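Of the protein chains in this complex, one is absent; all others appear in place.
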Amino acid sequence: MKTRTLAIECLRYDPQTDAAPRYQTYEVPFTDEMSVLEGLQYIKDHLDGSLTFRWSCRMAICGSCGGMLNGVPKLSCESFLRDYYPEGVRIEPLNHFPIQRDLAIDQGDFLLKLRSVKPYLIPEAPKPVSEGTYLQTPQQLDDYYQYSKCINCLLCYAACPQYGLDREFTGPGALALLHRYNADSRDAGKAERMELVNADEGVWGCTLVSYCSEVCPKGVDPARAVNQNKVESTKDYFLRFVAPRRNT
Amino acid sequence: MKRSNRPIFWSLFGAGGMLSALVGPMLIFITGIAVPLGLLVPRETMSYERMLAFAQNGFAKIAILAVIGLFLFHGLHRIYHCLHELGLPLGHGWMAVLHGLAAVGTLAAAYLLTVIG
Partner (left out) sequence: MKTYMRPMTGWWRRNPFYLWYTLREWSSFFLTAYALVLLYGLARLSEGEAQYEAWRASLASPGSLVFHAAALLLVLYHAWTWFKVMHKTLPFLRLGGRRVPDPAIFGSGVASAVVLSLLLLWVLA
């Protein structure tokens, strides 16, 4: 059987030698089950060892291999070369992030945003181990479960034009995680997180483009998480005169 | 972090968005296509006598003010975002400016409705 090949065009950028990115195309032989990630690995192993890209688990759980495939944010381990045959595929680093080298981006800004939302349970009072575990009904779990599936892959940030236009915006992923904790019955930290929610850089940077939810590989639906909190923020804005929060 | 005043604007945007989603298309169809052409609705629906009587009714005044005002608040709020998304360097303060314009339009409508009697 004749082996098929696919043209994979990669953005190349070497900060030490390049003033701006350029593109390089590789002809990659492929089989039906090969992922785009395996295509990149073929290039690195057989054609050009200098091609730089991140990956780890190969199974859409680590969140490392995100990139722009023909302009669409995708995980390369979950995308297949056969779907881009015969036109080929152009692979670029995730949009809206600084390019470090080739397909690797600098996620530093996201990590700062993530820390700022306090992505951990803040219980009402410390609960000693002797008191046993927390109990949750299936409904209480349902309230936050989808938001807990985030793998920090940053496809939503690459999708979000508001983040691209204004990098002060906290962004879909971090805000979805903020909501994940607020919605968890074991958490009592909502008041602490409100300052961020209420700011222009918080939920108010979102205009419901909802491309973030379209591209999320885990079904987190960050657009929903962010926009739930617009109502919360509005309630907080108007009710603060009537019923002030405890930790204002 | 500074608390945003967006909730005020967003509430007006939301009210206008809901109203325009519910009755916007039909209003445009009636006033802009059906009545002028006499299609499904008689031309005389918007005659001077009928419109004057309508605008002089208290409930109708509220409806007219709501439609004009909320459509303006919703539209101009979104226009801010359109301009910002084109890359124009409009800071958050411009949201207040555009809402201010909507407020001017709403006040003009309110004034006209009182003048009409």
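Letters A and B mark the chains in the order given here, with residues in each chain numbered from 1 onward.
FYI, contacts are C-beta pairs under 8 Å (C-beta built on N, C-alpha and C of every residue); 3 or more make two chains touch, one makes a residue touch a chain.
None of the values given here were measured: they were computed from a predicted structure.
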| item | value |
| --- | --- |
| Among the chains presented, those that the missing one touches | A, B |
| Sites on subunit A contacted by the missing partner chain, in the whole complex | 13, 15-16, 18, 20-21, 71-72, 95, 98-100, 106, 139, 142-143, 161, 164-165, 207-211, 213-214, 221, 223-224, 227-228, 230-231 |
| Touching residues on subunit B - with respect to the absent chain | 14, 17-18, 20-33, 35-37, 40-42, 45-48, 51-52, 55, 64, 67-68, 71-72, 74-79, 81-82, 85, 87, 105, 108-109, 112-113, 115-116 |
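The rule is simple: only the chains that are shown with their structure count from here on.
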| item | value |
| --- | --- |
| Of all residues in subunit A, those that touch subunit B in their complex | 161, 165, 195-196, 198-202, 204, 207, 230, 233-234, 236-238 |
| In the complex, subunit B residues that touch subunit A | 1-4, 6-8, 10-11, 81, 84-85, 87, 92 |
